[in-house]
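Structure incoming, see below.
The complex is shown incomplete by one protein chain, all other protein chains being positioned as in the whole.
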Amino acid sequence: MNDMKTFDIEKVRADFPIFAREVHGRPLIYLDSGASAQKPTVVLDAVQKAYAETYANVHRGVHYLSQTSTELYEASRETIRAHMNAASIDEVIFTKNATESINLVAYSYGAANLKEGDEIILSTLEHHSNIVPWQLIAEKTGAVVKAVPIDEHGEFMLDAYLEMLGPRTKIVAVTHISNAIGTIVPVREVIDAAHDAGAVVLIDGSQAVPHMKIDMQALGADFYVFTGHKVFGPTGIGVLYGKAALLDKMPPFLGGGDMINRVTFEKTTFAKGHSKFEAGTPPIVQAIGLGTAIDYVNAIGFDKIAAHEQMLLAYATEQLSQINSLRIIGQAKHKAAIISFTLDDVHPHDIGTIVDRAGVAIRVGHHCAQPLMDHFDVAATARASFALYNNRADVDALVASIRDVQEIFG
Amino acid sequence: MNDMKTFDIEKVRADFPIFAREVHGRPLIYLDSGASAQKPTVVLDAVQKAYAETYANVHRGVHYLSQTSTELYEASRETIRAHMNAASIDEVIFTKNATESINLVAYSYGAANLKEGDEIILSTLEHHSNIVPWQLIAEKTGAVVKAVPIDEHGEFMLDAYLEMLGPRTKIVAVTHISNAIGTIVPVREVIDAAHDAGAVVLIDGSQAVPHMKIDMQALGADFYVFTGHKVFGPTGIGVLYGKAALLDKMPPFLGGGDMINRVTFEKTTFAKGHSKFEAGTPPIVQAIGLGTAIDYVNAIGFDKIAAHEQMLLAYATEQLSQINSLRIIGQAKHKAAIISFTLDDVHPHDIGTIVDRAGVAIRVGHHCAQPLMDHFDVAATARASFALYNNRADVDALVASIRDVQEIFG
Amino acid sequence: MFDDLRELYQEVILDHSKHPRNFRHPEDANHEAHGYNPLCGDTVNVYLKMGHNGLIEDAAFEGKGCAISLASASMMTEIIKGKTETQAKTIFDGFQKLVKGEDDNFDAGEDTERLMVLAGVKQFPMRVKCATLARHAMSSAMDGAEETSTE
Partner (left out) sequence: MFDDLRELYQEVILDHSKHPRNFRHPEDANHEAHGYNPLCGDTVNVYLKMGHNGLIEDAAFEGKGCAISLASASMMTEIIKGKTETQAKTIFDGFQKLVKGEDDNFDAGEDTERLMVLAGVKQFPMRVKCATLARHAMSSAMDGAEETSTE
């Protein structure tokens, strides 16, 4: 099972058609999976087939294509339920991305349960998508948003968090893994403590799901969100997991077709289960593609993926540390394969432009995590993020291209 | 230009790979485009290419793929702007479907502008997606939802509408074309009268955009929505057009990445233009596919599409009218190629099941328009809806399969 | 025409749907429930008169629906009348499996044959809800719930 010999990186790379292409005449070195991941051929084939052979709208039809399309769509929900070990398919809601998933909880659960003076606890590690929805809902309800501090290594400060918890804490929303600096948050402890304080917890798993197996029943989070495009699936699809007991009591968010029971102008009643939160025609083909992507990673196995990525993280950290004037931002003990760095005197945008000319795709900027940037007192960083299809040669190419930067900036 | 000889229906059909397949051993007769349309090969190719050759996240990157992906995504916005004749790309917002587009307006414009006793005018023709969002926001704000009646032919009653308008009318939201019975609403008159009364107008163009050219500047609607999957594009993408002057003043709806200017825990400021309403990673590849679909229909030309569809509507109406016991629901003077019908004593679900065995895909049910069904005092109808790829043989197959129904039910 | 259609729309089913048995609202009913299928808008109201020891003394219904749901409601009222609640629920469970195609050895005792005429539904997954709407409403009526929906 855990035999690394059977993780054949060349075979994995061959599953991703984009690696056949060149950029600026050089082989593509893709180190931007933290922003969005590339797609394996099986996912593209599933998408193509769903449109070309079995396409129709779901749920509302008795004809053959509609039935087939519905079965494929719902099979994908079951794939995701099983993958997350959710207790029921009614706990798995398809959205358009992680951002919508979080907004759904903020608008529905938040607006219904928050009062003046209630507290929402986030952390300094959060992506804007797990900050702004809470600020918007806080403004509407009079609740207050607080942020758990992080230390100089980028570690989530558990002690400070425990002290912040109190009777006013109603919602805790923290990331599982920081997209900007890779910190893995001890979400199990976060959840348990929040529950002891009587708060519900949303975990933003956008960066976790591509890298580790998650288990809703073991974790105990009330809500867990992720986004399809980062886990080798299509764009336009996200997932919200929510405990049935909470979802059942929540008011609907988006209104429209498919989420109703009976509509009259006098009174409308709503569907039960996941349907209540899936208004309008869902991202049918995107859900099918996402199910295929989840099957793909599971066939490889997360133990192997994690081992491979940790190897790359260690190698890249070691290689980058040897570059004078390079500073790695975020050195948490437990990290995913994401490395943010700065170079003395060279702005990240200049780094990005120069390494791109060598075919190296990294992300430069604030990574939608400005409070985190403020914490480290930088406006932006350069970030290399790895996925299962990266190899040591990618790290070497990155290092070589940073030497180019140094050469230009003398 | 308007030369029907150059509309080669066989060539058009060959553009859609799904027509190569059989259903229950019979050629597919697809008469369910009102629920969702099939996709031409050019759209599937654009989707495939966007994933396999140029994929990366948009907006936030300086590397080559990110730049290419951003250019393709934004080019699609421009395609749609030009197609709708919107004044600026900032008036074109990508959502996940028409339902989200309407909810966005209800949650943002509605919540900010509606007060106790204000009136929202809809019509009895509306799809649930243009009813429920307004009911939800009415409940939050104390506004009242009213519905313009329709007559026995399914015509929008303009006189009644004009009488309903008044100083309390704040929002008028009506469909351009009824998805259930095909009625074309005189939206130009609706909009002008609403403006005279000081109300803003949202037009639900979900069923119009596949069948006719629309022109925002000529029409004058404040908001106009449609959904990608009905106009031969991918699932997971919708469009909201809004006048810049209104959008600029509206608060954001979903919060998250990409819609911000600067985020701190103390204070967050928002992006301008369309970005303010596009939180999180957008449906990148779906937008690219939708742009391709719009190019595809424009290359054929809406004058030809409309002429072809009206010919089918006339032929189908004539053929179906000859069936004893068949009643066409909705006989408006101006109709799109959508025919709803019932058969004495045979429930639409039984019709749907039987014709499906002959390869004929029609929709049976309430078509997400229960108030309309209530008006005609039926729980459900059978509906055949046509698109540019249908031909007279499809009509003949439908009629033959209805004879099967009659044979079984004796 | 297709064999599976002929099997679905057997004479017996068409007869029950055109002339549903026990289509009435008994005044002495002491349990009732409303069933609703949001997919098609079909509704059924079931009325039961439950006696001592859970004996179903009368069963009737009213409503609108397709041939399958009407026939199913009609046949169910005939079958459960005179049975106990426990017996009825056992039949419901077996019937549910039968029409979902989950059980090929359906056995409902003396009622097996009568219910088997609805077995053709298993070839039509989108119609399973039509066949089970009444059965769900009847369960709810026994349990005291007021409204059920097949979703």
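Per-chain numbering from 1; labels A, B and C assigned in written order.
Rule of thumb we're sticking to: a residue touches a chain if its C-beta (ideal position, glycine included) is under 8 Å from a C-beta of that chain, and two chains touch if they have at least 3 such contacts.
Being a predicted model, the structure only gives us computed values, none of them experimental.
Although one chain is omitted from the display, it touches the following shown chains in the full assembly: A, B. Set against the missing chain, the residues B:Gln67, B:Asn85, B:Asn113 or B:Asn298 yield one that touches it, B:Gln67. The chain not shown here is touched by just one of B:Ile120, B:Val231, B:Ile260 or B:Ala293, and that residue is B:Ile260. The chain not shown here is touched by just one of B:Lys11, B:His153, B:Arg188 or B:Lys272, and that residue is B:Lys272. Summarising the interface, subunit A meets the missing chain with residues 24, 345-350, 353-354, 357, 364-366, 370, 373, 379-380, 404, 407-410. Although one chain is not displayed, its contacts with subunit B can still be listed: residues 59-62, 66-67, 71, 260-262, 271-273, 275.
What we mean here is this: only the chains that are shown with their structure count from here on.
Distances from each chain's CA mean to the overall CA mean are smallest for chain B.
Between the CA-based centres of subunit A and subunit C the separation comes to 46 Å, rounded to the whole angstrom.
Between the Cα centres of subunit A and subunit B there is a gap of 31 Å.
Per-chain CA centroids place subunit B at a distance of 38 Å from subunit C.
For subunit B, the set of residues that touch two or more other chains comprises 24, 349, 353, 364-365, 370. Contact with two or more other chains is made by residues 39, 41, 124, 126-127 of subunit C.
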